[in-house]
Every structure is written in C-alpha cells, then in structure tokens.
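Submitted below is the structure of interest, expressed as structure tokens.
Omission of a single protein chain aside, the complex is shown with its protein chains in their original locations.
To keep things simple, chains are lettered A and B as they appear, and every chain counts its residues starting from 1.
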Amino acid sequence: MEPVATEPEEADHHEDHPHESFWRRYVFSQDHKVIGIQYAVTALVFLFLGFCLMLLMRWQLAYPGQPVPLIGGLLGENNAPQGRMLPEFYNQLGAMHGTIMVFMAIVPLAVGAFGNYVVPLQIGAPDMAFPKLNMASYWCFFAGGILMLTGFFVPGGAAQSGWTSYPPLSVTAPTGQTIWLFGMVLLITSSLLGSVNFIVTIIQLRVKGLTFMRLPFFVWAQLVTAFLLLLAFPPLEAAGILQLMDRLAGTSFFMPEGLVISGQLLEVSGGGSPLLWQHLFWFLAHPEVYVLILPAMGIVAEIIATNTRKPLWGYKSLVYSLIFLGFMSFIVWAHHMFLTGMGTKISAFFQTTTMIISVPSVVILTALLLSLWGGSIRFNTPMLFALAFLPMFGIGGLTGLPLGLIASDIPLHDTYYVIGHFHYVVAPGTIFALFAGIYFWFPKVTGRKMSELLGKLHFWPSLIFINGVFFPMFIQGLAGLSRRLYDGGEIYDFPDHVMVWNKVMSHSAFGLAAVQIFFVVNFFWSIFKGEKVGANPWQSNTLEWTDAPSPPVAHGNFPKLPQVYRGAYEYSSPGQDEDFLPQSQPQEA
Amino acid sequence: MSVAIPFNSEPRPDTGLYNAKLGVWLFLASEVMLFGALFSTYILLRTAAVEWPQGSEILDVPIAFFNTLVLIASSVTMVMSWASLKMGDVGKFRLYMALTILCALIFLAVKAYEYGAKFSHHHYPSDSTFLAIYFTLTGLHGLHIIGGVIVNGYLWGPGLKMWKSDPERFTNRIEVAGLYWHFVDLVWIFLFPVLYLL
Partner (left out) sequence: MSGHSAEEVRAHVKIYMMVFGALAVLTVVTVAVSYLDIAVGPAMVLALLIATVKGSLVALFFMHLKGEVRAILWTLLLTAFFFLVLMSVPLSGYLDSTSL
C-alpha cells in the first residue's frame, strides 16, 4: 500500500460557520454528512443491541434451561427467574432481534448512513435536495427506534409474535405489540421521507455531465432501493394501521370468526382474514430483502472496481439487472406463504416469478466476479470484506432456490434451513459489505485510514466464525429441526444427531462477538490516531474522492463545483500515465 | 445555515422539474400505495364476507353527497388560489386560500357530526368489518384533510411572507400544496361511492 496523496493536506479548508450553535451543528444538523454519521452511529448501536439479543438466544439454544452466565441476574425475574430464560422472553428476543436488525440497524446503515453520506458526494451535489426532510427522517427513525426498545419495559414485555407479527397471535399479544406497531409507523415514516429525498436528489442534483449511464453503480443501487422503499412500505403502513385498529378499537380485519384461545371464544365480530396481513406484510418485506442487499451490492461494486484497477465488467448489464431486480421484487412476495395453503395456482405463479428473479441476481454476482478477472488486485481490508461478500451472498442466494420451489419449500420452510439461508444473505452478505464500506469510506469521513493490521485481525476470524454460526443451520434444517423451538430441539428425539451443532453455532457466535473488539478498537483508535491521508487515498475515480477534501467541506461539500466527463470506472485506460482517470478530469488533461 | 440547493425553485432543464414538485409526486405515489392497500383490504373483506350491508342502509348519503361537493369546491378554490398567484394577485390568492380552508373545515365538521351520529346509534368499528373499514378509511382520509388544513393555513398566514422575498418559490409551494390537496379530493371521489353507495 503506497499512500499516494493526490492533493495536499486540506485540513484547513473547512468553511467553518462560527455562528452555528452546537445543537444546530451536531444534533439538529441539516448537513447530509452529519446526518449520515448520526445514522451510522445510531444504526451501529442498534446493530450491537440486536447482536446481543442473538447471543442470549444462542446461549439458550446451546444450554437450554441453564442460567445465563454473567448477566443472567440482570434480565429480570419476569423474564429469567434465577437467570433461566422463560419461553416468553425467548420469543421477545427473537421478534426484537429480527425487527432491530432489519428495520433499525441494517437498512438505516445501508441507506440512511452510506446513502446519505456518499450519494450527494458521488453525484456532485452540495447536499440532499431537502435538508430539513433529511433531518426529520433521522429523528423519526431515532424516535421509532427508542420507542421499539421501550417495549421491553412494559408489562408483558416487548413484541413476541415474531418480526413478522402474524395475526391472530399478534392481535392477542400483550401491550408490547402495540408499541411495536407505533414504532413501525415512525420507522416507515422515516423511510418514506428518506426515499423521496434520495430519488429527488439523484434525479435533480446530478452535476453537469453526469448522465444516468455515468452514475457510479452505488448511486444506481440507492436509486432503485429508494423506489422500493417508497412503493413497498405504504402497504405495510396500512397493515400496521389495520392491526392497531384490531388491537385498540376491537375491529376484526385480521380476526376470523369463532376463534378460540385457551378455551375461550374471542369476542370479536369476525369476518377478517389472517392471510391478508401476510400478503400486506410480505408485499413490503420481500422488496425489503432487496433494500437490504442492493446497497450492499453497490458498495461492493465500488470497492471491487477501485481495488482491481480495472473497469467493472458489464456496467450496463449490472444497471439493467438492478432495475429488473427491483421491479420483479414486487411480484414474488407470496413465496413466503407457500405453507399457508393459499392454493396451488397462485403458488405456481409466485414460484415462477421467484425463479425469474434469481436470474438478474446471478447476473450481478457473475459480473462482479468477472470484474476480478485479470485485475491487479489490492488485498486491503475493504477489498477482503468485499471479496468475502461474493461467495457468502452466493451461498445465501443459491440456498434460496429450493425455498422458491413449492415442493422443496414445504419440508424446509419451518426449519433452520430458512434461518441459514437468509442470514447468509444478510449477515456475511450485507453486513460484510457494510463493514467493507466503513473501512473504504472511513478516510473520506475522518481524513484518516483505519489500521490494516487490526482490520485483517477483524476480517479473518469473523469470516470463519460467521460460517460457524450459519452453516450448521443448513444441516439442522435438512434434518427437519424446527426453527421455532426455544430449547433448540431437545424436546424431540429425531434431531438428536444434529443437536451437537447447537453448541458449535453458539460458541462460534461468542467467538464472533469477541473478534468484533478488533473493529471497535480500530474504529475509535483510527478516529484519533489513524494514518492521515489525502483526498484520494485509494486512487479512485468518483467525485467524492477526486473533488472533495477528506473530510468534505462542511456545507456544500466541494471547494469548486466539479464537472463530469466520463463514466465512473475508467481504470487502467490505455495511453494514460496514471492507472485511473477521474470522472471530473477534462478530456485533454 | 444551509447551502443553496440547485433547482429549488427554477426547473432543471433536462427534467423540466423543480425539486419539490418531483418530491410531492413521489410522496403521492406512496400515498397511492397506502390507500391502495386499504382498498385492496376492502375488496378482500367484502368478497369474503357472508353478508355485506349496502352503505346507504347504514350511512347518511345526502350528507356525504353535500360533503363531496364541498371537497370538490375546495379543489377548485385551491387551483384558483394558485392561478391568482401566477397572475400576481395576492389579494385573490388569500381569498381563495381562505375559501379552501373554510371548505376543508366544513368537511371536517360534517364528518365529525356523522361520526357522532354513528356512535349515538351504537355503530362502532368493532361491530362489523364494514364499519371497521368505513371508520378506518374515512378516519385516515380525515387525518389527511387535517394535514392539508395545517399546511394551507401556514401558507395563508405566516408562510405568505416568502411571497415578498422569493415569489417564484412561494408560487411553487402553493402548486405543491395544491397537488397534495387535489389528491386528497381524488381519494374522496373514490371513497364516496365505494363506502356510501355500493
């Protein structure tokens, strides 16, 4: 690694606004960079919380009924008497782990943090199109997140009907579910404000010369993601309102007639449909899967192009696949519902669309893989995480195929196989890409690089441990082990031969937790002591590196508004002195 | 302290749009999906129901007919307030905007009376899926009306000072608020026959 500074230190270049109060500047800021950092920090805290809930669950699965060590006494007598976890509490952990990870950690990190910080810089905009909305979006998210967490402290505990909150179970659940619904309404509002802002920013604020087909792939990914959020979230908001009505006004949108719970006939008017919730929920939640994965693909594409020193393979096919993927993601939702008995014809339709949507995913993965061919690859930490993303996402995607086919989905759907499948997509897939992004853009945000040594100490054990956590799930799942058991399956005899994996997975999870310390130390150490770098430490082509100092100018980003002359990935062009050709460099340089 | 955002009031040459206009249309697109999900719910519940009352048996058609006309009128006054600004007549703008807000308030008052009448006859959302969807849809629509009243009230009152400093941007704001208002009207145009007449 040779830190070639393409521009002299510009640390003093900040246009400081002395009249700005502390609150305006760091708390209620309207600067997209500050908001991006706020999103990042909040989302990382939620990521940590969601991870901790998972550790508690993994303890219970490996050592069912044994007191949780160290913190067992802190969980509260209602949840874990003498540190022994109750089933109800395990259910809360499961529901809240999913909710926190999806809605409060990964999406805010991928879209709120990276999107906010990087998109305006990459398109040469001084800020997002609506800075006030941007601030409102963050604070809605923050309020929604905090509200969600208060669920743990109300009588009956937090939401415990799964992150999917299927009725009638969720309608008859304790108060925590109402809090979950209000929290979701806030989170959805935040997402809607954010997505409107992103689309307008990308369409309207592209700098001169930056046509759509010159956009960095990351920006494309954010654009498609924003459309998914914009159009898929409202049906869930509607469903949330209906469930609130069911819970608070006693309506029966999701409640069928003659429902008996614990021997008691429910006093509802009936006539509702539990399946309706599933339709509306998955109408959001399937596009949501792509909201989780598309920004990750964008990040990986940027890092791969920069670190192979060659153009992305098939930029146009990548873009078209992305658009097609986004479009198709709206018409595959019911493949989550093959087990509901909604009928064979409708299942056959969704089976077909599901097989079709796998094609563009494979195109994207293949194009990224082919981009490596013949490159002079720099194996720095961001690149390692980006490279690991490819096979991990590959495993996640390919194991999804049997779930898209009705015949194989029916035996697999309620087992750990499903957990393994989507965690491969989201954890070693998306989260690795997000780590890659943090290592990659850290110098832009702070002006300092993160430590390579600590980065590699973080990467390699993480890769091994995370596979230790998730791979055995396929083995257990194929053996038919249900994913809804709070004792990990001890109650049954048939999965005895795969029970040993429970301990392997749990200890891998604890190991995974331990090695994240390298990341935390690296993160804080590098903010203050990391190697100082110039504007473009990776010799990249895109505007955020070539035309903005590190960190960018406080208001307005660019000292001088750039103009764009070419696509984002002209690396190692023949006849050039350098192996990169910035987008903003005029033709006759 | 904020920076100047390009195309805040003047349209971008290649898209022909200023930012807020694209923004509000995107927002309306999401609203279409929100109400779409509720309409879808309505269809599903109705087609699955053993019996479904005709709206006019339970609900008050003449009063809702009156409310429909009020809302349509408010849409016209809204577009007229924008047209007045385009022609540079602030006085007329204020008049038409006041009429728009007045219409909205009449609509809300009538709606409140209707709700009260239903409750006094012991018709509650929990009684049947018909009443459940009726109260949910009209309630959500009512919230949209309240939101519109707040925005329009702001533009009629304190927001008007922008007319002095940046008339083009202020006119744009009225156009954007109008787009939202017409959409709320449009939703009612569908709600009225679906809930009251069929």
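Everything below uses one rule, namely that contacts are C-beta pairs under 8 Å (C-beta built on N, C-alpha and C of every residue); 3 or more make two chains touch, one makes a residue touch a chain.
The structure displayed is predicted, hence computed values, not measured ones.
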{"item": "Touching partners, among the displayed chains, of the absent chain", "value": "A, B"}
{"item": "Full-complex contact with the absent chain, from A:Phe283, A:Phe338 or A:Phe558", "value": "A:Phe283"}
{"item": "Of A:Ile331, A:Leu398 or A:Val521, the one touching the omitted chain in the full complex", "value": "A:Ile331"}
{"item": "Of B:Met80, B:Met97, B:Val149 or B:Ile174, the one touching the omitted chain in the full complex", "value": "B:Met80"}
{"item": "For chain B, residues in touch with the removed chain", "value": "11, 15-18, 21-22, 25-26, 29, 32-33, 36-37, 39-40, 43-44, 47-48, 56, 61, 65, 68-69, 72-73, 75-76, 78-80, 83, 86-88, 178-179, 182-183, 185-186, 189-190, 192-194, 197-198"}
{"item": "Residues from chain A at the interface with the omitted partner, ascending", "value": "203, 227, 231, 235, 273, 275-276, 279-280, 283, 330-331, 334, 342-346"}
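Please note the rule applied: only the chains that are shown with their structure count from here on.
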{"item": "Chain B to chain A touching residues, read off their complex", "value": "1-7, 12, 15, 17, 19-20, 22-23, 26-27, 29-38, 40-41, 44-45, 48-50, 124-129, 132-133, 135-136, 140"}
{"item": "Touching residues on chain A, where the partner in the complex is chain B", "value": "17, 19-20, 24, 30, 125-127, 129-131, 133, 192, 195-197, 199-200, 203-205, 230-235, 237-239, 241-242, 245, 249-253, 268-269, 271-273, 276, 280, 283, 555-556"}
